[in-house]
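The other protein chains are all here in position, but one chain of the complex has been omitted.
Chain lettering (A and B) follows the sequence in which the chains are written, and residue indices restart at 1 in each chain.
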Amino acid sequence: MAADARAVVAHHFDSPDQQREAASLGMWVFLVTEVMFFGGLFLAYVVYRGSFPHAFAAASRELDIVLGTTNTALLLASSLTMALAVRAAQLGRRLPLVVFLALTMALGSVFLGIKMYEYHHKFVEGLFPGAAFRFSGPEAPHAEMFFCLYFAMTGLHALHMVIGLGVLAVMLVLGARGRFGPLYHNPVECAGLYWHFVDIVWIFLFPLLYLVGRHA
Amino acid sequence: MKTHPHTGPVVPVGVYVAVFAALLILTAMTTAAAFHDLGPMNNVVALGIAALKATLVVLFFMHVRYGTRLIPLVVAAGLFWLVILIALSLTDYLTRGWLGVPGR
Partner (left out) sequence: MVALPSETGIPPKVHYLNADYGIRSWLLTTDHKRIGILYLISITFFFAIGGLMAVLIRMELATPEGDLFQSDTYNRLFTMHGIMMIFFFLIPSIPAVLGNFLIPIMVGARDLAFPRLNLFSWYLFNIAGLFTIWALVHGGVDTGWTFYTPYSTRYSNTHVIATALGIFIAGFSSILTGLNFVVTIHRMRAPGLGWFRLPLFVWSLYATSLIFILGTPVLAITLLLLAAERVFGIGIFDPSLGGDPLLFQHLFWFYSHPAVYIMVLPAMGVVSEIVPAFARKKIFGYRFIAYASVALAVLGFLVWAHHMFVAGMSIYAATVFSALSMLVAVPSAVKVFNWTATLYQGSISWDTPMLYALGFIGLFTMGGLTGVMLATLGIDVHVHDTYFIIAHFHYIMVGGAIMGYLGGLHYWWPKITGKLYPRFWSRISAMVIFIGFNVTFFPQFILGYLGMPRRYHAYPPEFQVLNVMSSAGATILGVGYLIPLIYFIWSMRYGRHASSNPWGVVGLEWETTSPPPTENFETPPVVTRGPYEYSRSEEVADGR
């Protein structure tokens, strides 16, 4: 092992390759646990949408499709910049790494801003489940169930994004200090995997929540 | 695609941009399709396109296409268990009314 490689390899690993592959496998296994974590909510969605299709369609029409589609595009763009940030880290290019990480965080923040705006609207319109829930359509309790799921799923997703932003902030600082390069960039790579996963969750949430009842 | 001995896969920028463009187009398609009444096909289209988008992200942005064979196995295991959770639960929900006896 070359001297520069030894400097970035923890004592219990034999080589930078072993360390990198362990880190990425660990991250993927963690993402599998995340799939199952969201999986419980997806099961609840499937069961209740199967039981109350009309109420779910009607409730879904209350969501703002323009904002939802915009957010989808924003998140996809943030995945692109994230991928480019990882690439910059792999190549040891410090300035592009910092720029792309900052862009990713900016896009993610705008997503969260729009999400907050949507939440605020739902509160004002009385669509937050609970005593103040008001729904004019038929099957109001079942529509309320839709909104329980809407807030649970998007809320959990938003929480993941907030955590992601925190992780990216750390990567930004470390990256600016020049900690990453061709031999050592697992942290950026793992942060990227996490960010893309959060993107994928949204890729499914978008049609399930926003597009259900559009054609009626 | 060039690789430094220890870097892992370095994917050309063009690939990322092309994937991003495809993702945007698919988003537009799924949104447009949702406004047409396709019957049960609405669900198929919406979920099919979502699955396609997710696959693109996994394969390219997340480097599964370039990595070791183990990672696709991990992804498949995750999906398989998600299917177990949903499908076996549905055996209950889809057949619950069959007997016509409440609670059976």
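Convention: a contact is a pair of C-beta atoms (placed from the backbone, for glycine too) under 8 Å apart; a residue touches a chain by one contact, two chains touch by 3 or more.
Note that the structure is predicted; figures quoted are calculated from it, not measured.
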{"item": "Residue ranges of chain B at the interface with the undisplayed chain", "value": "70, 77-78, 81, 84-85, 88-89, 91-96, 98-99, 103-104"}
{"item": "Touching residues on chain A - with respect to the absent chain", "value": "11-13, 18, 21-22, 25-26, 29-30, 32-41, 43-44, 47-48, 51-52, 129-131, 141-142, 144-145, 148-149, 152"}
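Here, only the chains that are shown with their structure count from here on.
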{"item": "Geometric centre distance via CA averages, chain B-chain A, whole Å", "value": "15"}
{"item": "Complex contacts: residues of chain B adjacent to chain A", "value": "4, 6-8, 10-11, 13, 16-17, 19-20, 23-24, 27, 30-31, 34-38, 42, 46-47, 49-50, 53-54, 57-58, 60-62, 67-68, 70-71, 74-75, 77-79, 81-82, 85-86, 89-90, 93-94"}
{"item": "Footprint of chain B on chain A - complex, ascending", "value": "5, 15-17, 20-21, 24-25, 28-29, 31-32, 35-36, 39-40, 42-43, 46-47, 50-51, 65, 69, 72-73, 76-77, 79-80, 82-84, 87, 90-91, 182-183, 185, 189, 192-193, 196-197, 199-200, 203-204, 206-208, 211, 214-216"}
